[in-house]
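Each remark here refers to the structure printed beneath this line.
Here the complex is missing one protein chain, while the rest keep their positions.
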Amino acid sequence: MSQITLTGVGKSFGAVQVLRNIDLDIKDGEFAVFVGPSGCGKSTLLRLIAGLDTPTLGDIRIDNADVTRTPAADRGLAMVFQSYALYPHMSVKQNLAFGLENSRMPKAEIEERITEAARMLEIGPYLDRRPGQLSGGQRQRVAIGRAIVRNPVAFLLDEPLSNLDAELRVSMRAELAALHKRLKTTMIYVTHDQIEAMTLADRIVVLRDGRIEQVGAPLELYNKPANRFVAGFIGAPNMNFLPAKVEEPGGEGFFADVLGESRQAVRANAAAVRADQPITLGIRPQHLRLARENEDGVEVEVNLVEALGSETVVHTTAGNGDPVLAVLQGQRPFNAGDRITLGLDPENLHAFDETGLRLQGN
Amino acid sequence: MTRVMTFLTRRRGGKGWHWTDIVTWVWLIGGLVIMFGPAVWLVGSSFKTPAGLAEFPPTILPYATEEVTVEGYDEPLPLFEVTLEDGSTAILAEARRIGLVAQMIDPNDPGEPVPVNINDRSPVRELSFEIDNYTEPFVHFDFLQYLYNSVFVTVMATIITLVVNSMAAFALSKYKFTGRNLVMFLILATLMVPLSVILVPLYSVVSALGLFNSLWGVILPTVATPTGVFLLRQYMLTIPDELIDAARMDKASEWQIYWRIILPLTAPALAVLAIFSVVWRWNDFLWPLIVLSRKELYTLQVGLNVYAGELNVQWHFILAMTVVTMIPVVLVFVFLQRFITTGIAGAGLK
Partner (left out) sequence: MSAISDIGDKTGAALAASVKWAAGIIDPPLRWLQKKAGFNGMAAFFLAPNMLIFGIFILVPMVINFAYSMTGGGALFLPDRVFVGGDQYGRLLTCSDYSRPITCTEDQFWIAVRNTAIFVVVQVGLMIVLALTTALVLNKSLRARSFWRAVFFFPVLLSPVVVGLIWRWILQRQGLLNYILFQFGIEPTVWLTDRFWAFVAAVGVSIWAHMGFYALILLAGLQAIPKDLYEAAEMDGTRPARVFWRITLPLLGPNLLVVLVLALIRAVQIFDEVFVLTGGGPGTSTLFITQYIYEIGFASVLRNPGLAAAASILMGAVLVVLTLIQLGVGRRKDPKEAAK
């Protein structure tokens, strides 16, 4: 049972405020992923939960017990570090046993837990080796094993896959997901890679500049990003943004003038906007399509065409000079310099106000 | 031997000789003679009898005139190779000598002595190591005590140095606390202030603590070496902080982190510091000279100097004890040279 609750948590290093006013509730058994660009404070937030740093403001609770001032050792958590942080002078077995010995567990039980973890992670053959003699993937397993044997109330993982090569990263990702299904323990996972976040998380916490931008299930974030930042951060390739202006209410929302050349219907609460209000329209590259005959689309100039076979990635420039990326299905015979018109569907349009917040009803 | 020489002189590349090659070899061979020669000479001399030491011309290896016991004489007599008047040679013992003429007798047939001009004979000599030079100072002088004092000072000072320096280096490399920069500044500022600049006040501090004429008075002022703290700290900075975080998550106490994680990982730097500390403390001279005024507390260095300063210098004992004093350092040199040279090249230690 482990529910982790953060209330009004802030952290400063000297004059530098790294985290401000974080409120977060991680449910028991949940796989939560903290994601954000580097320097957003996600690792610091994890260290605060771990107890390796103390927050300047606010409090942290685990199962309703205030642990804000409790040392890391007494919070019952286990952590997997980015560099694995295996003790280089100890064998794999000693690495696994170290934490258990420190909590004065009987030798037989230590042995039992190590055997179990070794079986689960298939690191049995390496138990007597030193970390230096293992490959990156094996070290990763040992680091996870060291956390598992502790039987913690929650796992904290700090960019655990970032030191692996691309192929290994994909397979370890799957293993981690399987591990979470089996153990059903709360996991908090920090990454800067939104694909890891999308594939692993029950809930994603997007952070920027020490603030939470949005918390939600992966597809919720993908389909209804709360602001321009989340919209741009989640999903690959990045969302296109086009400047627009509110024209008149109509349809299921209002009409907007895009780049002064195209009129598009936007689904949103028309009462919440005023005429001539500048807004930003976002559309994912995959949602762009070639405009139908006579359809009021956005005309762009093709710069570069990447034919991938099943789809064609078209790099273009809009009338105002902004880049627009389109991923079109199938193979398209475009050349650089061609002018094409792209069609937008209202159900795929994301609309944001001047401050970057999603419009009501969008 | 020639194979050793060809190995040592064989050059990489195998191009022709250049004048710099000749300079190189003159320099190397000259260096070999000048650097090792004196020590070899010392060791050779240390096995000579007082008579052997007074000999001119001197020999590198210790020789002594062979002696035999001859019937009818209480003392053993020295043996000489004598060229007789008929041109033949014989081994005879000298019974006595008056002026240029010695009375020689045949040790196997002690009859009437034969008069022999001393220019017609040369002593029969054999390689002989005068072990008494080594045993006497230990048995009849205080050198065993000096040796003990030196070992005690060296071992204690090194252990304390390693413990307190590594603890301080741990605190200075792995914790953030107010005043850390001040402490680092103090340590750096005193890095180059030698003991010889604070002799007088240090002497009064040591006396005030009742450590005058105590081996601890020699040990304690040397153990908080800024050099050691600095060296160990630089090394510990290379140990990733994540290891310490991991250990904290593993319920290790700070003390356990120090001795189960940090100390084993700092072993190479500790080894370098230990070696240097042993050499430093073994060789210390000025400070022990000031603090120790009672004979039974002298270290080898002080004792040697005092004995060598006496009017009637007994060189055969002094040389032997010099060799004894040299032995630990030579052992360190032979077995641990690699550590020392990396220590010097890396950190400029001395």
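Letters A and B name the chains as they come in the text, with residue numbers starting at 1 for each one.
Convention: a contact is a pair of C-beta atoms (placed from the backbone, for glycine too) under 8 Å apart; a residue touches a chain by one contact, two chains touch by 3 or more.
Because the structure is predicted, anything quoted here is derived from the model rather than measured.
Only one of the listed residues, B:92, B:105 or B:223, touches the absent chain: B:223.
Residue B:301 is the one among B:133, B:266 or B:301 that touches the chain missing from this view. Of the listed positions B:101, B:144 or B:186, the one in contact with the omitted chain in the full complex is B:186.
One chain of the complex is left out; on chain B, the residues touching it are 7-13, 20-21, 23-24, 27-28, 31-32, 34-36, 38-39, 41-42, 45, 54, 56-58, 163-165, 167-168, 170-172, 175-177, 180, 183, 186-187, 190-194, 196-209, 220-221, 223-224, 226, 229, 253-256, 258-259, 279, 282-283, 285-286, 289-290, 301, 304-305, 308-309, 315, 318-319, 322, 325-326, 329-330, 332-333, 337-338, 340-341, 344-345, 348, 350.
Definition applied: only the chains that are shown with their structure count from here on.
Spacing of chain A relative to chain B, judged by their CA centroids, is 66 angstrom. Every residue of chain A that touches chain B in the complex is listed here, in rising order: 47, 50-52, 71-74, 77-79, 81-83, 85-89, 98-99, 102-103, 146, 150. Across the interface of their complex, chain A is touched by residues 240, 242-243, 245-253, 256, 260-261, 264-265 of chain B.
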